[in-house]
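Each remark here refers to the structure printed beneath this line.
Note that this complex is displayed minus one protein chain, with the remaining chains in position.
Showing chain A:
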Amino acid sequence: MKRYSAFAIAREALRNHMGWERAWASPEPKKKYDVIIIGAGGHGLATAYYLGKNFGITNVAVLEKGWLGGGNTGRNTTIIRSNYLQDPSAAIYEKARSLYETMSQDLNYNVMFSPRGVIMLAQTEHEVRGYKRTAQANALQGVTTEFISPKRVKEIVPIINLDGPRYPVLGGLWQARGGTARHDAVAWGYARACSDMGMHIIQKCEVTGIRSEGGKVKGVTTRRGDIDCDKLGMVVAGNAGHVAGMAGFRIPVESVALQALVSEPIKPCMDCVVMANTVHGYMSQSDKGEMVIGGGTDGFNNYTQRGSFHHIEETVRALIETFPMVARLKMLRQWGGIVDVTGDRSPIIGTTPVDGIFINCGWGTGGFKAIPGSGWGFAELMAKGHSPLTEAFGLNRFYEGRFIDESVAAGVAH
């Protein structure tokens, strides 16, 4: 792999950009791999990358039914934060956030991580108390957040309206090192690094069945033939229940559409991420100048990847209350992604009833921020059989009642 650098740009500029190579190879699938990962989204590719980087396992295939990063990795609102309440969540989200800090250098791929700060607005007395509690919990967990006054909020976000008609801003939970990153680049950067280690990334290769023998995994059946493996990782987000069904077990997730929209590009007006969870809308400004707006989930199970009009109306109404200046903005695009929501709004990362099959799903409405941490922990789990980052997130927590309740920190209306 040729490294990307300022020197490479200069060299290519002198020879009409004919020397750039493909970022990753598209090989034919082999008959057998040590590890197969189903799903070439951020989490799947990160898992493959850390399997190679941390454990030297490179005989790996990542299978993708569509195109790389075309699911929720390319559909989210790119927000990165780690201000969760419970210890296991803070650990994995903060691991992820800290890996984002050096990801561009690590992957030699510019993921445009921008630690511009994230504010979660407190607009009711309950939220004030909740976020003060979160700030205290974060202090114990080593996650830097603080509860700030309305005056500070206004200083950080001048376009905000503190005295909204329904819910005045009473304060905010501020994480200064939260921010955004270029979501596609995260998937592309991992894919390029995985391909460089000799791993196979196979797109347009839908898994149609999972073969196991005597309770142990044998391999998968795909649209491009049978492929065998010793270990199988399922990292398929909204389709997790469907793929688990192929292996013959059920998982406690329900799939719903979550949607987002972007406005026309405007000049820089807001240099941080603002989440208003009571009125339900959140917004940041992309480097292109578009206001990136996150909406709510559909209230019922579906796999439609499109969202619904009344949710757009609710989201936009909330944002106009909070940011009156966006009232005249035109919206450019709207889209939806299928998120897999668990009962306690925390992910499922662990072993399954089938020996050799591991599952990483249930990230619900907030998976993008967790990509590197999730990949780091899941790779350790697949390589060694256990990982301190993921041990609280096993499937057995639903049997044992050890829930990791993050329904507040998840931030999106369910």
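By definition in this document, contacts are C-beta pairs under 8 Å (C-beta built on N, C-alpha and C of every residue); 3 or more make two chains touch, one makes a residue touch a chain; residues count from 1.
One rule holds in what follows: contacts and distances are computed from a predicted model.
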item: Choices "Sarcosine oxidase, delta subunit family", "Secreted protein", "ABC transporter ATP-binding protein" or "Spermidine/putrescine transport system permease protein PotC" - which one is the UniProt name of the chain not shown; value: "Sarcosine oxidase, delta subunit family"
item: Touching residue (missing chain; options A:Gly241, A:Gly337 or A:Gly377); value: A:Gly241
item: Selected from A:Arg166, A:Arg223 or A:Arg250 as touching the chain missing from the view; value: A:Arg250
item: Residue numbers in chain A that touch the chain omitted from display; value: 239, 241-242, 250-255, 299-304, 308-310, 343, 398-399
